[in-house]
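Missing here is one protein chain; the remaining ones are kept as they sit in the complex.
Going by the order they are written in, the chains are A and B; count residues from 1 in each one.
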Amino acid sequence: MKLPLFPESASTFAPDVDHLLFYLVGVSVFFTVLIFVSIVYFAVRYRRRSDNELPKPIHASLALEIAWSVIPFGLTIVMFGWGANIFFRESRPPKNAMQVYVVAKQWMWKLQHMEGQREINELHIPVGRPVKLVMTSEDAIHSFFVPAFRTKQDVVPGRYSTTWFTATKPGKYHLFCAEYCGTKHSGMTGWIYAMEPQDYQAWLSGGRAFGSLAENGEKLFQDLACGNCHKADGSGRCPSLVGLFGRSVQLADGRFVSADEAYLRESILRPDAKIVAGYQPLMPTFQGQVSEEGVLELIEYIKSLAPPAAVAGTTPAEINVNPDRVTSSPSNP
Amino acid sequence: MSEHVHAPVETLALREQFNTAEQQKESVTFGMWIFLITEVMFFGGLFLAYTVYRSTYPVVFGVASTSLNAVIGALNTAVLLCSSFTMVLAVRSAQLGRRRALVLFLILTLLLGMAFLGVKAYEWNEKFVEHHVPGAGFHFEGAAEQGPAQLFFSLYFAMTGLHALHMVVGAGILCWLLYHAVRGRFTAEYMTPVDVAGLYWHFVDIIWIFLFPLLYLIDRHMR
Partner (left out) sequence: MTTAAIETQANYLNAGYGLKSWLLTKDHKRIAILYLILVTIFFSIGGIFAALIRVELLTPQGDLVSSETYNKLFTMHGIAMIFFFLIPAIPATLGNFVLPMMIGARDLAFPRINLLSWYLLVVGGGFALFAMLAGGVDTGWTFYTPYSTTYSNTWVIATALGIFVSGFSSILTGLNFIVTIHRMRAPGMTWFRMPLFVWAHYATSVIQVLGTPVVAVTIVLVFCERVFHIGIFDPALGGDPVLFQHMFWFYSHPAVYIMVLPAMGVVSEIISTFSRKPIFGYHFVAYSSMAIAVLGFLVWGHHLFVSTQSVYAGLVFSFLSYFVAVPSAVKVFNWTATLYKGSISFATPMLYAFGFIGLFTIGGLTGLFVASLGFDVHVTDTYFVVAHFHYVMVGGTIMAFLGGLHFWWPKITGRMYPENWAKLSAAIIFVGFNLTFFPQFILGYLGMPRRYHVYPEEFQVLHVLSTAGASILAFGYLFPMIYFMWSLWYGERAPANPWGATGLEWTVPSPPPIHNFDEVPVVTHEAYDYSTVVKEGVEVV
């Protein structure tokens, strides 16, 4: 019978969280023992010996009150800083991270690699390379939790959430859904397979039954006839999508938004939410016509449309093609 | 307790937990203020949801707001302000011990409150006719984005609906006051119920003063 008392440590974050745990436990044990020992000692030492005892009242000591407010507070601020530091790094995926898309639904995990591999309730990743997950849900809220990596992130319908980790040790690790999502919540589990890079390459080239995400996205782009309006040279009724990803886009109301995954998703599903400056709100919604996976494939295709060299020099002003075509500007009277 | 022996038997007298009439009056008034604080927090949740969604969908909220009839809304605001005025006069009449004036002003307040609810019912009916009621049959022609437009009308109905519910409760309280006022149970010395009912009525009025611009007027300046 197995009785583990400490979880496996298999990501770059795991030792950081464990060290924080040791500090937290250290502080807690100190104070718990201090309180327990004081209570037991006082209770025994000053036990009532006769019924009409009247101890002398001791009212307060400002110095003591300040001491036992300030010293513990100082110790907790260390907890705050330490935890915040880890959290901050967890929320900043490195640029070179390999990306995997995750779509959660009751009660399974659907994962897609850029190269086209699709997995259900399993994720194969190479050791030593940062992996960034871009996740959304088709129904209730779920949460992607890998105890051995000490990472967890809610997966919320209607938006993308991201998390990342770098596995450090090959092995098979639990994947849990941590946010209660209905009847088979406890069945929404899976495995993370962390592999040596060469094994991962072998796995990757093993079964390529589907095209890469971008290839599928291109096919979908053509099936939906998106290119009729989004012409590559910018001559269409809608903005060109070439080199769009990652740029800053000016909207009709004057704001600038960054063209990230969330923006592209919103523009496909709710095109009127953010109108690019200089264009009419002509695009119909694709809500209900494209699945969450389809949206991800389209996004990946749009990402692949980056022009070979010109990206670096683009500024937001260049995208604001023709201010005369602005039709409605609600923020300006 | 000799201080209330001389009071008429049918007066809503000093309750046994209080030592003096003054303590009772203070307690009841203070209790009503605390209750109004809970009401502020109650409506506060709705105002929070409104703030979040309006900042997320400023354009759609503007367009949807413009579809409401601001003239009727303004008229209703005037009706409600008048009812607050007559309520103040009712409280004043009670303080001065003028029974007939108290009854008159209570009736006027009640009528104005009913007028407000009537106009509100007319407005809601319009929404049904126009398919602006959230749910399966919802359709808002002014914006391509039906979702956020529906959010606006959901908030419209939730906020005006809860406000109207408070008006109905207020009308009930007015009827109760009227019943006792007609029987002469309020005197210049004992009129706390009129006083605290007035506080409640003004509070419901103030909620509307916030609802009216937030729901009806946010995008008028453009046109």
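Throughout what follows, contacts are C-beta pairs under 8 Å (C-beta built on N, C-alpha and C of every residue); 3 or more make two chains touch, one makes a residue touch a chain.
Computed from a predicted structure; not experimentally measured.
Screening A:Thr151, A:Thr166 or A:Gln250 for touch with the missing chain picks out A:Thr151.
From the options B:Ala70, B:Val88, B:Ala158 or B:Ile218, the residue with contact to the chain not on display is B:Ala158.
Only one residue from A:Gln112, A:Ser161 or A:Gln250 touches the chain missing from this view: A:Ser161. Residues of chain A in touch with the missing chain: 1-7, 13, 16-17, 20-21, 24, 27-28, 31-32, 35-36, 38-39, 42-43, 46-50, 52-61, 64-65, 68-69, 72-73, 76-77, 79-80, 82-88, 90-91, 106, 139-141, 143, 145, 147-148, 150-154, 156-159, 161, 174, 176-187, 189, 270, 273, 287.
Mapped onto chain B, contacts with the missing chain fall at residues 15-19, 23, 26-27, 30-31, 34-35, 37-39, 41-46, 48-49, 52-53, 56-57, 134-136, 145-148, 150-151, 154-155, 157-158, 162.
The working rule: only the chains that are shown with their structure count from here on.
Between chain A and chain B, the centres computed from C-alpha atoms are 45 Å apart. The touching residues of chain A, when paired with chain B in their complex, are 253, 270-273, 281, 285, 328, 330-331, 333. Taken in their complex, chain B has these residues touching chain A: 57-59, 62, 143-145, 147-148, 219, 221-222.
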